[in-house]
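The following block contains the structure, expressed as structure tokens.
A single protein chain has been omitted from the complex, and every remaining protein chain is retained in its original position.
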Amino acid sequence: MRGSGRIPVRIALYTVLAVQAFIALYPIVLMALTSVKTNNEIFTHPYSLPRTWVTGNYATIITQSSYLRYYANSVIVTAASITVILGLSLLPSYVIAKLKFRGSGLLYLYFLAGMMIPLRLGTLNIVRTMNWLSLTDSLLALIVVYAAIGIPYGVLIFTGFIREIPEELSNAARMDGASEYGIFARIIVPNLRPAIAAAAIINALPIWNDFWFPLILISSDAKKTFPLATANLFGQYQTDFGLVFAALSLASLPMIIVYLLISKQYLRGIETGALKG
Amino acid sequence: MRGILSLRKTGVFLLVFLTISLACAFAGGSKEAAPAQTQSTIVVTSWRTEDIAAVNAINAVFMKKYPNITVKFDPIKNTEYSAQLQTALETKSDRYDVIGVFPFGWVENYNKNGYIQPLNGLVKNLSNLPQAVLDKYSAGGSVVAVPVAAVAHGIYYNKDIFAKYNLKVPETWAEFISICDTLKQAGVNVIAQGAVDKWTLGEGGFPNWGANFYGGEATRQALMAGDIKFTDPRFVKTFAVLKSLVQYFVPGYQSIDYVAMQQLFKTGQAAMMICGGSWELAGFKAAGVNFGWFPPPVQNAGDKEQLCFLSDLGYSLSRYSKNTEAAATYLNWVSTPEFAQLFMTNIPGFYSYMPGNYTLDPAATSILKAVQSSVLTERLMAQKLSDKPPTGTDLLDDACVKVVLGEFTPEQAADYVQSGLATWFPFK
Partner (left out) sequence: MQRGQRALRGNLHVIILFLAPTLLFYTAFLILPVFDSLRLSLYSGKLLRIDRFVGLANFHRLFFVPPFNTAFFNAFRNTLELFVILAAIQNTIPLVFAVIISRVRFASFFRVVFFIPSLVPLIVVGFLFKMILNPVWGVLDKALRFIHLGLLVRPWLGDAHLAIPVIALIGGWVYFGLPFVLFLAGINSIDHEMIEAARIDGAGEIAVTRRIIIPLLLPVFGIVTTLALIGNITQFDLIYSAANAWGDPAYRTDVFGTLFYRSMFGANNTGITSDLGLAAALASVMFVIVLVGEILVLRFTRRRGAS
């Protein structure tokens, strides 16, 4: 019964939706607009369009700080973490889903339990462990942490998908003499594309935006991810609000732009992940 | 026979391998390649992210003199300074060679934890500085930091606004209050002060304009000796004065932080700033606001001015530095009049303890004049009273905030600080 219903009700509904859309977008638009205003205008006319467009702020940030380096670090950490999550989740999922053995159910629950445990609580030990491994102040430490966090969910979603792959395919392959490795590689994995996409998408955003672990584990400027760098830029530029807002925009807009470009796949990925969860 | 790895899996493993190796290229901590014989690099850090350009200009002079030493300035945001620096030092990192420190208990603690090295004998030019000053930066029988700068507290005012209402610089508190009243009635934002950054009240406020009320240096000495308690009526009186000032704070002060305070003053939207440290000079000049400075008004005409002139930045040598020699050379240079002049020129408002004749920026000079004609005191809780938790600094900060927010009466505030201190401080 979509789209039907009395006209005033529909107008009311669309108004409500429009209001929410405004609430969702306005702070971001405001942030972007403020980043191109002069300091004076920010104080005198905070919510109107800029009269003079200041374009230099972004350039200042990019040239004065290693902002591109920070992005690169974030990209490396996110990409590597997702790769490790995928790799480390696929393998046990196959075994748990297809090869029923004693204890597989328990193992499954063991992996899933990790979703209930916020790793931040173990930060003390993470710091000590990384120090012991001589990994302090390294991107690798971040990758390890994020990978550990992402495994439970990866196992959940992959076991769900693998279970649905019909047994006949594997059996046929087995009859043809294929090894388990072969079955895994050539039958299972190619059928998992939506699951892989879902796992990647769901993990990407929290890793990309994370502030806590970089704050704890990273100290040198060259290895900062952009959320950590942004917080530090506040301290440096705190007197020039145009610069501050440019920093805020630099931190938010790229992900928004990427999202808008692939929004359909992105949302589908989240829904797939959600339904399996 | 096909191998185990399908094309896709190969791709996956390759990607993992590549990314991990890339990460390792960036990762692995800060183990730089061993410096060539002639070139060493030292990293200096402090909480002054505002000074990056100025410090780099100063260090450029050093680097010209000592071309085989490169100096990098890598400051940490002031609110994170303690946390990040300690984490680095606890992990015995060699990231920082020269670290900015505060005097008294702060630097004593660092020494106790083994973070810094004794400087006697290592830094020859220490003898240039007065012993009294060196004592503030000593621990365990040795000097552990080179005193770099001191700052003065006072009150900034907007000259244009004062001129507009025909106001003169106040000398007594009564004059000050009448100025506040005039401005308030005229609808002007009187005092740029907020309650969010509590240090602006407990460290930049109470010992600043409050020193004249609680008896300044003599009282501080008595408190440190444990001869008086914090429930002393003079402290209660100072809290009461704080309370009386709240009506002049910018409306919405409950959510105004330090940056907002500075902005308000810089854009001429507030007449005065009572958390007025001399470190603001550079920023205010750059903002172009027509500002002046006066020392905190005394209670009664004829009282001797008690001015908070506090020992601030010092430079220590990290125990985990791999470039001790280069760092010591740098610290030696810091202990010279040449550095002092450069420092005070580039970062006006900071005063070096180095004896000598210097040319200063006019605003800085006028502040110095007030310094020289007052009885000097330090921040109330800086020495001895913040050695253990709950620290005097935290207690006083919190008490001031609660007074401003109306949660404490002046008596309750004094009680709060006293009972917190009494859990560890040896009062008589």
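For clarity, chains are labelled A and B in written order, and residue numbers in each chain start from 1.
Throughout what follows, contacts are C-beta pairs under 8 Å (C-beta built on N, C-alpha and C of every residue); 3 or more make two chains touch, one makes a residue touch a chain.
Nothing here was measured: the structure is a model prediction, and the numbers come from that model.
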{"item": "Which residue of B:Ala326, B:Ile347 or B:Val401 touches the chain not shown here", "value": "B:Val401"}
{"item": "Omitted-chain contact residue, chosen from A:Thr83, A:Asn131, A:Thr159 or A:Asn203", "value": "A:Asn131"}
{"item": "Among A:Ala21, A:Leu49, A:Leu68 or A:Ala222, residue touching the chain not depicted", "value": "A:Ala21"}
{"item": "Omitted-chain contact residue, chosen from B:Ile69, B:Ala260, B:Ala282 or B:Met344", "value": "B:Ala260"}
{"item": "Full-complex contact with the absent chain, from B:Tyr110, B:Phe176, B:Phe294 or B:Phe425", "value": "B:Tyr110"}
{"item": "Those residues of chain B which, in the complete complex, touch the missing chain", "value": "79-84, 86-87, 90-91, 102, 105-110, 113, 194-199, 250-257, 260, 264, 269, 386, 388-391, 393-394, 398, 401-402, 405, 407, 420, 423"}
{"item": "Absent-chain interface as seen on chain A, which is shown", "value": "1-3, 5, 10, 13-14, 16-17, 20-21, 23-25, 27-28, 30-31, 34, 42-43, 46-47, 88-89, 91-92, 94-95, 98-101, 107, 111, 114, 116-129, 131, 144-145, 147-149, 151-152, 155, 171, 174, 179-181, 205, 208-209, 211-212, 227, 230-231, 234, 241, 244-245, 248, 251-252, 255-256, 259-260, 263-264, 266-267, 270-271, 274-275, 277"}
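In the analysis below, only the chains that are shown with their structure count from here on.
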{"item": "Centroid distance [mean C-alpha coordinates] between chain B and chain A, Å", "value": "38"}
{"item": "Residue ranges of chain B touching chain A (in the complex, touch as defined)", "value": "2, 4-6, 8-9, 12-13, 15-16, 19-20, 22-24, 26-30, 49-50, 52, 74, 76-79, 84, 87-88, 91, 93, 95, 259, 262-263, 266-267, 269, 283, 287"}
{"item": "Contact set on chain A toward chain B in their complex", "value": "40, 43, 73, 76-77, 79-80, 83-84, 86-87, 127, 131, 134-141, 143, 179, 181-182, 185-186, 189-190, 216, 219-223, 231-232, 234-236, 238-239, 241"}
